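Removed from the display is one protein chain of the complex; every other protein chain stays in position.
This part shows subunit A:
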Amino acid sequence: MTTPIIKINNISKKYDITHQQGGYVALRDVITNAFKNPLKFAKHKAKKVLGRISKEEFWALKDINLTINKGEVIGIIGSNGAGKSTLLKILSQITFPTTGEIEINGRVASLLEVGTGFHPELTGRENIFLNGAIIGMTTKEIIKKFDQIIEFAGVQKFIDTPVKRYSSGMYVRLAFSVAAHMEPDVLLVDEVLAVGDTAFQKKCLGKMDEVTKTAGRTILFVSHNMEAVKNLCHKCVLLENGEIKMFDETEKVITRYLQNNPLTQDNTLKKRRDRKGGEKIRLTSFHVEDHDGKKVDAIRFGGKYSFCFGYESLDNQPINNLGCAFSINKDSNQLVFNWTKHTKQSFDAPPKGILKCQLKQKMPLGEGLYDLAVNLWAGDERVDYIHNLLTFEIKKGDFYNNGVYIKSPVHLEQDWSLNTG
């Protein structure tokens, strides 16, 4: 018999963007501002009091309705900023919805990060108890599962060593292992499998699979890793701009999702909240061009491209030494290209414009899904940073224009010569 275990009714979540911008407000900043520019400050205050400044509102989620039955494993997919994490955070009661109601019949545990609350100074043993308690296990449960936890993590030898001396792999294994052994009715998982090596990822997926099948547990799983979603989930929710676009069998939803091309979508970078900075100067758009300056809708292995980053200065002042740098991750966990400070070029730039980075080589990265992270600099100060700007696909390509599609994760263009004598 199927019974609803989670009922989500008309959930919406609003953020005030002005609120978010400053990071945190310090009285000190307010005072220095007032002294630097007393007239402007007074005007601004007056406007604020009179309510003339329109707060930018941002609906991270709009009217979400969803019913999930016991034992179902539901994938939640969508492009960055679609509201996946917000939905999970509301379900796990970390943040509250603006409107609507959710009813959950059972014990909920959320795994938005592995090793929440791990303290570097404490030993593995101590951290198992601390972390277990944080994610909602009782001491009794932890003691019962203790041997299984260290065995699954494979850290028996180091159990009484402070975790600050662990390798990052060991750390993640131990952290996941604790989480994997709790027994909630509903488990909420966010992208946590993006850490750790591939072998361990497989082990975790296996464990989660086993858990749902034998214990009839309900899992909500957010991921960019389509393979993992396909393997694990029966059904999928596709979120787009805070709304549910589709709720159906996994295969169908993934196909639909991959049809959405992030390169041609309207850029909503201006309103993105998952950024660090953006108070003075903000990234506003991103697109890819070919070397003739035409926007492209697909990136191919071996093609020649320019990455174009739009920016604007919010106070309309020209910017000195503006520079941009980016990095690329494959399958959301494997760094394949990183910025360095040394390749950074900077410009004295007008308040608004586009920084264009022409890639001199042919695209050396092979078929697959990639994430882009972007940094914006003014002088030595990092003014804006978006970690997961977008996920794009590199399609297979005819690298040498000779009808041969090279199948390798990277390719370097070559020029051979023969030296005799």
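The working rule: contacts are C-beta pairs under 8 Å (C-beta built on N, C-alpha and C of every residue); 3 or more make two chains touch, one makes a residue touch a chain; residues count from 1.
By our rule, contacts and distances are computed from a predicted model.
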Revision key, fill the gap. Matching the hidden chain's UniProt record against "YVTN family beta-propeller protein", "Acyl carrier protein", "Transport permease protein" or "DNA-binding protein" returns "Transport permease protein"
Revision key, fill the gap. Among A:N69, A:N105 or A:S306, contact with the omitted chain is made only by A:N105
Exercise for review: Could you list which residues of subunit A touch the chain missing from the display?
Suggested key: 15, 19-20, 24-28, 89-108, 110, 112-113, 116-117, 119, 121-122, 126, 129-130, 133-136, 138-139
